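Every protein chain except one is present and positioned as in the full complex.
Our next item is subunit A:
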Amino acid sequence: MLDFRGRWKAALLPLAAVVALSACGSKTGENESSTGAVADTSGDTVKVGLLNSLSGTMAISEVTVRDSIRLAVDEINAAGGVLGKKIEPISEDGASDWPTFAEKAEKLIREDKVAAVFGCWTSASRKAVKPVFEENKALLFYPVQYEGLEQSPYIFYTGATTNQQIVPGLDYLKAQGKTSVYLVGSDYVFPRTANKIIKAYAQANGMTVLGEDYAPLGSTEFGTIVNKVKASKASAVFNTLNGDSNVAFFKEYKSAGLTAASMPVVSVSIAEEEVKSIGTQYLDGQLTAWNYYQTTPGAANEKFVKAYKAKYGQDKPTSDPMEAAYVSVYLWKAMVEKAQSFDVAAVRSASDGVTFEAPEGLVTIDGATQHIYKTARIGKVGSDGLITEVWNSGQPVKPDPYLKGYPWATGLS
């Protein structure tokens, strides 16, 4: 114990060193000296990062996105690459854990010096990596529909924002004469924000929201919620549940005697892949809101579906997020070629008006929001497990992440 006092003083030395060192860093608000991480494009290949959950609860969905990004990369490489350079994909596992996403994003940008990163699925993972991309001035292409209210200069959003998916879904219900809805969702950011928007819409459009329930992510206990839905006698249900919860919810829904004819459910997170795992018998006739279905007509889609099945298996369906991810690689290529450079600033300023003949139809980048013009499509699940379109917006809808063009949405953001 005697000489322990001396040890305490020794322990203070490192702290003193810290205080001395701390004088060197820049303060907030000072001119930023860092120019961000610079992509290494000196070789005859150009590296891009693939950031998806390959393990954990999200893996089932995100692996399909990774696969379709790889398909796009292979196709582009077979056609000669980008600006004469072959693309070298580097895959990292986000492990369904948001801080891991941030760590891996940093690794891709700083250690691998990639020119762009493709991936992320959940909003929480996007929010976790957003500061990493902004700090390093690097590019992320985010391929999943989301809750809007975001516009980072270093993210390109190739999935739908709310006015390209949720609002058309509500418009469709209204046109069908549905006057009341019940909201069911998983307990996280996307459903809660989406439901906030739905409530504002309902109020302005003479619809009533009869109830709002959230289940924890991964929950499979839906007896109570379905009973409440049934008792409410709503004319439709708006479903923002994610993942496995949908299986339990729809089984319970069917056994409670509710059907697509008596009380249709509009889902925004159920695509072809999920239909397969939930079981067609539970979903027959139910509605979905997306921008792409495997059945969407057009030569570009036929080619995409055929190439995907040839590479990954005939029983593998293609879905909206997969298509958006596939498209994002091609859009990046088109932007780089327009800019004649891999430089992030040059690519960004070249982005406005870049188009691509995508499987979902022609998409165009809106440079101001870095979202893309997309056609909204309402689909009906058929008994064969495929989704067929019952309505579309006719032309690509201009992205409006903050819903500025909708008077009822003032005060939401």
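Here is the rule we use: a contact is a pair of C-beta atoms (placed from the backbone, for glycine too) under 8 Å apart; a residue touches a chain by one contact, two chains touch by 3 or more; residues count from 1.
In this section, contacts and distances are computed from a predicted model.
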| item | value |
| --- | --- |
| Among "Molybdopterin-dependent oxidoreductase", "Methylphosphonate degradation complex, subunit phnI", "Urea ABC transporter permease subunit UrtC" or "ABC transmembrane type-1 domain-containing protein", UniProt-listed name of the chain not shown | "Urea ABC transporter permease subunit UrtC" |
| Chain not shown: contacting residue from A:Asp67, A:Asp93, A:Glu274 or A:Asp366 | A:Asp93 |
| Touch criterion as defined above, residue of A:Asp40, A:Asp74 or A:Asp187 at the omitted chain | A:Asp187 |
| Omitted-chain contact residue, chosen from A:Leu149, A:Ala307, A:Ala346 or A:Leu362 | A:Leu149 |
| Absent chain, residues of subunit A that touch it | 1-4, 7-8, 10-11, 13-15, 17-18, 21-22, 24-30, 32-34, 54-55, 59, 91-93, 95, 97-100, 102-103, 106-107, 110-111, 122-124, 127-128, 130-132, 135, 149, 187-189, 192-193, 196, 214, 216-217, 413 |
